[in-house]
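Down below is the structure, laid out as C-alpha cells.
Apart from one protein chain that is not included, each protein chain of the complex appears where it belongs.
Now for chain A:
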Amino acid sequence: MRSLLRHFLWAPVVLCAAISLQAQDTTRTMEKVKVTGFKKKNPFDDRLPAQSLSQQTLQQVNAPTVGDAARFFSGVQVKDYGGAGGLKTISVRSLGASHSGLLYDGIPVSDVQSGQTDLSRFSSNNLQSLDLYQPNPSVSLLPARAFSSGSVLAMYTPSFNVAALTRNRWQAGVRNGSFGYWQAFGGAAWILPRNTILSFYTEGVSSEGDYPFTVINGNLSEKTKRNNSRLRSLQGEINLSKQFRDSSSLQLKAWSFVSKRGLPGAIVFFNDRSVQQLYNRDYFVQTRYVKSISENTSLLIAGKFNHAYTRYRDPDFLNNSGGLDDRYRQNEGYLSASVSQAVSQNITAALSADFAYTTLHANKSNFAKPSRWSNWDNLLLSYADSLWQVQGSVLWSYFQDETKRNNASVSRNKFTPAFSLSRKLGLRSPLMLRAFYKEVYRMPTFNDLYYNFIGNTSLRPELARQYNFGVTYSAHAKGTAGHFSASVDGYINRINDKIVAVPSQNLFVWTMLNLGKVDIKGVDVTAEAGGAFGMITWNARVSYTWQQARDITDPSSSSYRDRIPYTPDHSGSGILSVAYRKWTAGYSAVLSGTRYTIGDNSSFTQMDGWGTQDVFVARNFSLKQLHLQVKAELNNLADRRYDIINLYPMPGRSYKIGFTINQ
C-alpha cells in the first residue's frame, strides 16, 4: 500500500504545481501554436459539454491510438485489454459502449454487428484534433445520425479543413518501443490546380506485445510474458478535396485498415495456451459536400459505403472441423442530407435526414443473415444572442430488420427530444451556465438480436435519459497573462431496458435480455491552462470524474444498488508540458479508483485502483526547410502492474523513441 500511495502522490504534486505556476502572471506574450487555421469553437464556451485534444497534445501524450487518447477525457472509461493489439472501447458517462457515436471527418462510423467500434484501429498520429461531445456537437449542420447517441467522439484529420493548406507538405517518421513495437508513417498533401488538394496518409504498426507480467496465484505466482499478442496493422487514407467558385466544397475520402493480431486472452491459472487470431479488413469511401445556398441557407450532403470483414480463428476449438474459423462481412450504405436556415438574426432552424442500409453475412450454419433499414430525421430550432444559446430538437428514429433465416425483430421507431441552453453571466463575464436534457434510443445490435443461440429477437431498444447541469469558466487574457479555462458538469443518466448478457443454461451459454435499469450520477471536471514565464511556455490539462452508476433493476437481487462493473467512483488524468527554445518535455498521468468486476459488489469482486505516469522529452532541429524532431518517451515510469479488465494484464514500464521529419 505504501508504495502504491507513493505512485499516486506523484500526480497531485505535479498537478498542483501546474496550477500554482499558472497563477504567476508572466510578462511574455503566449501565442497558441496553430498548426493550421483549423477553426473550432472553444470547448469551454459551448452550450453542450465538449472536450478537445489538439494535435499538439495528442503528440505529447502516450496515445498511439484514439482508444489510448480517450483516457484523457473526463467522463470516459476505456475498456483496454492490454498492449498494442488489445481491443479498446469506451463508455461515456457509464451509458455503455453502444451509446457512444463516432464521427470521422464529420461522417458517422458505425458497427451494427457489435454496436461498439474498436478504437485501437484509429491512429491518433494523423489527427488534427480529437473531440468528445456530450451528447453531440453543437453545430446545426450535422447528419441526423450524429444526434442519435449519448455522446460523440469526433476525429478530425488535416483533410477536414483544406483551406488551411498554403503549400505542399509532406511528413515521414518512425518510432520504436519496448516489446517489439515499430511504427512507420508517412503522408503528403499537394495543392493542385483549380483549388484541388490531394493528400494521403499511411501508417504501419508491428508489435510483439510480449510484455512481462505476474500471474498472481498465492505460492504458485510466477513471472511470465504475454504470448500470442503480436499485432500487424496497416492503415491508410487518400483524400481529394475541391473548393468551388461558389465557395461550396467537396471532399472525398477512401480509408482502409488491415490487421492481424493474436488474442492472448484472459490469464488462466495453469493454462497459458493461446492461439486465437483476429483478422480485420475494413475500408470505407465517404464524401461530403457543403454549400451555402444563400447567406442564410446552408446545405450538407454526405454519403458513405463501409465494408468490414472480421475473421476469428481458434484452431484449438474442439469441434469436428479442426477449429473455429468465423468470418463476418458487414456492409453499409449511408446517405445524409442536412439543411440549415437562419430564420432571423437570432434564430436558426435545421433539418437533417439520414438513411442507412446494413447487411451482415457470416459463414456459420443457421446464421440469420440480418439486414437493417435505418432512418433518422432530426429537426432543430436554435436561438442565440450575446448571452443566451437555446436549442430544442426532436429526432425520429426508425429501424426495420429482415433476416434470411429465423425471425427478425419487429420494426422499431420513436421520437426522442433534446433540449439545451446556456447563459453567460454577463457580456464580459468568463462564466457561463449550461444545461441539457436528451433522450437516446439505442436499437439492439445484430449480435444482441441474432447471434446463434445467444441472440434474442424480442429485445426492446434501450432508452437512456440524460440530464446535465454545468458551469464553465474561460479567460483568455490579452498581453501578458496566460489562459485558463475550466468546466464542471453534474449529470444524471437513467437507462431503461438495458440490454445485458446473462448466463442461461450454464456458464458457457449466455443469452441477451432487457434486464437492466441503471441510475447514473456523476460530475465531470475539466481544466486547461497555459502561459509563459521567461523563455519557458507551458500548458496543463486536468480532468477528473466522479460517478456512481448503480443497478436499480430488481430490489430483491443481490446486486441491487450495487455499482455496475468496471465503473470506478473516481478517475482522472493530468497533462503538463513545457517548451524551452527547441526543447519540449511533458508529464502525463491517468488514474482510476477501485471498481468491481461484476454487478455483485463485494471485496472479492473489487479490483485495485491504478495509476500510470508517462514522461517525454523532444528536441526539434531545422535543416533548411526541413523540420526534424527526435522524441523519447518513458511510459508507466513507476512500472505499475495493473489490470483494467480483470486478468488482462497491462504493460509495465516501457520506452519509445521516435524520429519525424516534415516539410
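Just so we're on the same page, contacts are C-beta pairs under 8 Å (C-beta built on N, C-alpha and C of every residue); 3 or more make two chains touch, one makes a residue touch a chain; residues count from 1.
The criterion applied here is as follows: contacts and distances are computed from a predicted model.
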Refer to UniProt and select, among "Oligopeptide ABC transporter ATP-binding protein", "Methanogenic corrinoid protein MtbC1", "YncE family protein" or "Acetolactate synthase", the name of the complex member that is left out. "YncE family protein"
Decide which residue listed in A:V285, A:I598 or A:I661 touches the omitted chain of the complex. A:I598
Would you mind spotting which of A:L299, A:A435, A:A486 or A:I536 touches the chain that isn't drawn? A:A486
If I consider the whole complex, including the chain that's not displayed, which of A:S247, A:S294 or A:N320 touches that chain? A:N320
Which listed residue, A:N219, A:S294, A:S344 or A:Q625, touches the chain dropped from view? A:N219
Chain not shown: contacting residue from A:A50, A:I495 or A:V542: A:V542
Applying the definition given at the start, please give the residues of chain A touching the unseen chain. 1, 4-5, 8-9, 11-12, 15-16, 19-20, 22-23, 217-221, 265-271, 273, 275, 315-321, 364-366, 453, 484, 486, 502-509, 525, 527, 542, 544, 546, 558-559, 569-572, 591-594, 597-600, 602-611, 646-647
